[in-house]
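Removed: one protein chain of the complex. Kept in place: all other protein chains.
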Amino acid sequence: MAVTYVDHMGSDLSVVNAARVSFARESRDLGPNDIGLINFLMRERHASPFEHATLTVLVDTPIGVQREWMRHRTQSFNEFSTRYAKIGEPEFYIPPEDALRTQVGKPGAYHFEALEAEKAPAAREKFESAYQAALDAYHELLDMGVARELARNVLPLGMHTRFYATANLRNWLNFLSLRTDSNALREIRDEAARVEALIEDLFPHTYSAWLQHERHAI
Amino acid sequence: MAVTYVDHMGSDLSVVNAARVSFARESRDLGPNDIGLINFLMRERHASPFEHATLTVLVDTPIGVQREWMRHRTQSFNEFSTRYAKIGEPEFYIPPEDALRTQVGKPGAYHFEALEAEKAPAAREKFESAYQAALDAYHELLDMGVARELARNVLPLGMHTRFYATANLRNWLNFLSLRTDSNALREIRDEAARVEALIEDLFPHTYSAWLQHERHAI
Amino acid sequence: MAVTYVDHMGSDLSVVNAARVSFARESRDLGPNDIGLINFLMRERHASPFEHATLTVLVDTPIGVQREWMRHRTQSFNEFSTRYAKIGEPEFYIPPEDALRTQVGKPGAYHFEALEAEKAPAAREKFESAYQAALDAYHELLDMGVARELARNVLPLGMHTRFYATANLRNWLNFLSLRTDSNALREIRDEAARVEALIEDLFPHTYSAWLQHERHAI
Partner (left out) sequence: MAVTYVDHMGSDLSVVNAARVSFARESRDLGPNDIGLINFLMRERHASPFEHATLTVLVDTPIGVQREWMRHRTQSFNEFSTRYAKIGEPEFYIPPEDALRTQVGKPGAYHFEALEAEKAPAAREKFESAYQAALDAYHELLDMGVARELARNVLPLGMHTRFYATANLRNWLNFLSLRTDSNALREIRDEAARVEALIEDLFPHTYSAWLQHERHAI
């Protein structure tokens, strides 16, 4: 799994100047008042100035995780197509030992614990053999002449896909609010953490203000 | 695969009255001038009046088809969760004989033909056995104690899911423009045809105007 | 100023059933568990089930207020057109005495107080004469042959306009969070209060859950 930087527009100063247009002002360099303004905007949930900075990333993740990611309708996506392209040497998600978990408790009131250590190797082998069987069936269907767009139905949700994702800073912060939450799927939390590192690097004062205000959605 | 009516708001008259607010007018019943107005709006691509009517459907479809459907970011979705819920007796997509197809030609210039009839039974058995193997692996992982949200990775894209989809009339027409196109995946075309039948029934004059204007997006 | 009900789709039960599709369940009638589910969704900010119910209203308000309203990009709008239509007997916003206010304090730390009572009549006359002068200039420009779409430039922000607004229940709640806030413009707060009364009437359990969770945006 990977989240790679592709491109971005703007900086903390873009946020400031989008807000200052309300007062017909403009800042050339980021000063203490500007940082105070970013905090004010975050506290008062004045979200629109955060929409004039953008970030594009390239994500490599299992289809099951991508399906959660794509629920964020304010993002723009382009994805690898199992309809158009040949699957070369696909990668599959075999949970590493520290991610292998079991669900404890009833629906609505459960938590996760590590799978007992002695069960991990067998579980990981089961993932691997299931993936291999699915890939074999896929190739057999292709060999029979079945179109790719049909044969792909036997491919598993654990197969990796790749996609571009573009959103503005406001929407990335909202994505992080939801997807770094402790209730989020662990695998998407790991990816969100990589987005978060990019946001911290590119927009440090916005990021700091967002932390101070409890990582809330705006 | 199924698309079932759940609820709707409005009628052709809603479109008309949303447009007539521009002139501070209102129609009580749909007359010939109103039908002419709907045609004018469609021809001139004045799309906003078509946003005040809505339709909700319940869709039952393979995950691979749902993934295309969910690219329509102007729709609202709620879907069956393989994270939260137990999979009871899942349905899998085994293409019926008349949908079993082969891809002929090069990328960018190919078309589909029916798979040779003698190959069809073997292909359909291959789908079935691959699905059964995946489902078995899923249950074995659950029996080992692996959490549902991890075990589901071995489930195939051909497994059915169910979701609510709500959109306004403008966005449904745009969905139909794209998804009933001859380049669209056959399986989503079949579902779009069911949405189209609902639109024709609920909004007959809008539907007729859309047909006259070449089913274009607005 | 007025907010009038036009149409709606759904009920509290629509919210419940959109959420229950996650578990492949459905409710026929709204029971105690369903009301608990609505509270759970609101508390956990699971917003998508609130998108399958919609409400359309017709709003009559000054252009200056409409300009704030239209910043809600998730709504659908159709408005009276000063480009296409003749302005008959336009209404203008002369603040009633109890809305006539003065700003006290510095930018960023001010509040409003009632204008001194003896100044109110003169202020209201000033509004009235300014509006009348603008309307006269508009008609003189039309009499000179100037096109409506140019002459309207002299019309004031206090002139009333009318528009249809359609949104789903999630977005209406977010609109209310922002526009019933004590920092919001008083005139839009009054209109939001009318929307709120409609929401309470149509979706009483959703409304009650939203109140319990501090009227936060979802």
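When the chains are written out, they are named A, B and C in that same order, and each has its own residue count from 1.
Note that in this section a residue touches a chain if its C-beta (ideal position, glycine included) is under 8 Å from a C-beta of that chain, and two chains touch if they have at least 3 such contacts.
The shown structure was predicted, so the numbers you read here are calculated from the model rather than taken from an experiment.
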| item | value |
| --- | --- |
| Touching residues on chain C - with respect to the absent chain | 62-64, 67, 70-71, 73-74, 77, 82-84, 92-93, 95, 99-103, 107, 112, 115-116, 119, 122-123, 126-127, 129-131, 133-134, 137-138, 140-141, 144-150, 152-158, 185 |
| Missing-partner contacts on chain A, residue numbers | 6-10, 14, 17-19, 21-24, 48-49, 51-52, 54, 56, 58, 76-81, 84-85, 88, 162-164, 166, 168 |
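By definition in this document, only the chains that are shown with their structure count from here on.
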| item | value |
| --- | --- |
| Distance-maximising chain from chain B - centres being C-alpha averages | C |
| Interface composition of copies chain B and chain C: same or different, split at half | same |
| Magnitude of the superposing rotation for chain A and chain B (Cα, nearest 5°) | 180 |
| Gap in Å, rounded to a whole number, between the CA centres of chain C and chain A | 35 |
| Separation of mean Cα positions, chain B and chain A [Å, integer] | 25 |
| Computed distance of Cα centres, chain C from chain B, in Å | 33 |
| Multi-chain contact residues (two or more partners), chain A | 71 |
